[in-house]
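Submitted below is the structure of interest, expressed as structure tokens.
What you see is the complex with one protein chain gone and the rest in place.
So, subunit A:
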Amino acid sequence: MSGATVVGDTTWSGALVRISPYTFSAIGIAVSIGVSVLGAAWGIYITGSSLIGAAIKAPRITSKNLISVIFCEAVAIYGVIVAIILQTKLESVPSSQIYAPESLRAGYAIFASGLIVGFANLVCGLCVGIIGSSCALSDAQNSSLFVKILVIEIFGSALGLFGVIVGIIMSAQATWPANAA
């Protein structure tokens, strides 16, 4: 190998290089979809409970404010999309190559990509949920406010998109060594 490593077994990097890159990849893919769905669910219940409560006295708001719920759902869909993309980045390498530096890097890239998407969608779902609940409550009092508060919600949902963009850019780094060897 052309690059020297730090003194191998006495540092904790000796432990890191012994973890299979497929472990990291699998955890990354799971986190990307699991934590995104958690964020979406959290946002949906925050919005939904406020929406239902506000609609007691103002039933007209129900159908319009379902869009807030849909914004939260979109966050979960981002997580699913990226999980599928990361899954297609997995390749099988011969067992002699599993701990090669290039494979390790690919595993770390998929792991970090999944973390990014998962947690960015988690906070995005929360944010959209909180604003959606305020949107429903203020719409019930004054219907001209719906569109204005929706603008704020759109700013919030951009955060999930940032996560997806960076996750996909990073997943392009997940190149495994060629099978020929």
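As a working rule, a residue touches a chain if its C-beta (ideal position, glycine included) is under 8 Å from a C-beta of that chain, and two chains touch if they have at least 3 such contacts; residues count from 1.
Heads up, the rule we're going with is that contacts and distances are computed from a predicted model.
With the options "V-type proton ATPase proteolipid subunit", "Putative golgin subfamily A member 7B-like", "Polyglutamylase complex subunit TTLL1" or "Proteasome subunit beta" in hand, the undepicted chain maps to the protein name "V-type proton ATPase proteolipid subunit" (source: UniProt). Listed residues A:A30, A:I70, A:I84 or A:I165: the one in touch with the omitted chain is A:I165.
Those residues of subunit A that touch the chain absent from the view are 1-6, 13, 16-17, 97, 100-102, 104-105, 108-109, 111-113, 115-116, 119-120, 123-124, 126-127, 130-131, 134-135, 137-138, 141-142, 144-145, 148-149, 151-153, 155-156, 158-159, 162-163, 165-166, 169-170, 173, 177, 181.
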